[in-house]
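Omission of a single protein chain aside, the complex is shown with its protein chains in their original locations.
So, subunit A:
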Amino acid sequence: MLKVWTVTKRILVSILPSVVAVALAFGVGALLLLVAGKHPGEAFSTLFMGALGSPNRIAETLVRAVPLMILALGISIAFKSQIWNIGGDGQFMMGATCAVFVGLNLNLAPVLLWPVTFLAAFLGGGLWGGLAGLMRAKFNANEVITTLMLNYIAMHLLSWLIRGPMMDPNGQGFPQTALLAQPLQLPILFGGTRLHFGLIIGLLIMAAGYFFWRTTVGLKIELVGESEHVARYCGIQVPRTIILTMFISAGLAGIAGWNEVFGVQYRLLDDISSGFGNLAIVVALLGNLHPLGIVISAFFFAALMVGGNTMQLMVGIPFSLVTVIQGLVIIFVISRVVYTQWRDGLAIRRFNSRVSGQSSGRSH
């Protein structure tokens, strides 16, 4: 009984900061609405209803949540190793591109083609991000810069492919590839919605993410993140582990891309990643880099996106409010770290002044 309580307490303590960050973000958002002369209650209830008000809305939110959570899981693996992979978008696009390429060109039964395209997506994303890992491990190139730069390269590569070699020959010049064959498109779970089988796959991947941290590879990655110095002392080959970490992290981003093209778009388009890559960083941080936390925060951000669209349509509050709230969540999540440091610093200063006060009192 006592044990149950301590565990519950630990969970509560670990999610509390995230909840506070979200609450504060909405609080400031409400103030902004008041200043703009809108009614916050009305805005937020439309937002809520837009995201969760009907089975169809919930399905839409889930459709967005799935790629977000897979991406964020990948990012969390790199972050735990203190590798700042911010190239989720590029890895997503490369994963999607490889998957579609294989899907369009290989003639196999769907049951066989799905795993092959899945693998292609993982490799496409993984190698793209692994390149940044290689540069970090071999030349100590800062991965924040390389992953970011690789995003632009991926974006323009995709843009060229869908206007050139991979363009739909019957597409009347639209910059997009041909549709994937009907049997290849992931089955819809509930008729009348867009919710597809990718949800199940996404949740399975998240469960695998939970178990990943209980493997030797997971421990190795965590140890490199804790201290490269200690890891080396323990016989771990740090450069190799960094490359592996980036490969897995980016591979998952590629899978998120696979999910999007096989479950929603069925083809490659410009901006196929819809900025999921950047949002996923926030999702991972708000979820405290924990797989379950990521599922929850991915759902939350997906709901914000879907509900925000409705809000814009129904009550004329611009979608940018949602962007503002996302930004505020980032600020509050980050300021939590600053706050902890400030609080600890304050405690040390107080302690010091007390000690020196006492000792100077004695010397008189």
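Here is the rule we go by: contacts are C-beta pairs under 8 Å (C-beta built on N, C-alpha and C of every residue); 3 or more make two chains touch, one makes a residue touch a chain; residues count from 1.
One rule holds for everything that comes next: contacts and distances are computed from a predicted model.
Missing chain, UniProt protein name, picked from "Cytochrome b", "AAA family ATPase", "ABC transporter ATP-binding protein" or "Glucose/mannose transport system permease protein": "ABC transporter ATP-binding protein".
Looking at A:S45, A:S159 or A:Q237, the residue that reaches the missing chain in the full complex is A:Q237. Residue-wise, the contact with the chain that is not shown comes from A:L223, picked out of A:L223, A:A253, A:M311 or A:L328. Within the complete assembly, A:T215 is the residue of A:S54, A:N142, A:T215 or A:S320 that touches the hidden chain. Interface residues of subunit A facing the missing partner chain: 211, 214-217, 219-220, 222-223, 226-227, 229-230, 232-237, 352, 355-356, 359-360, 363.
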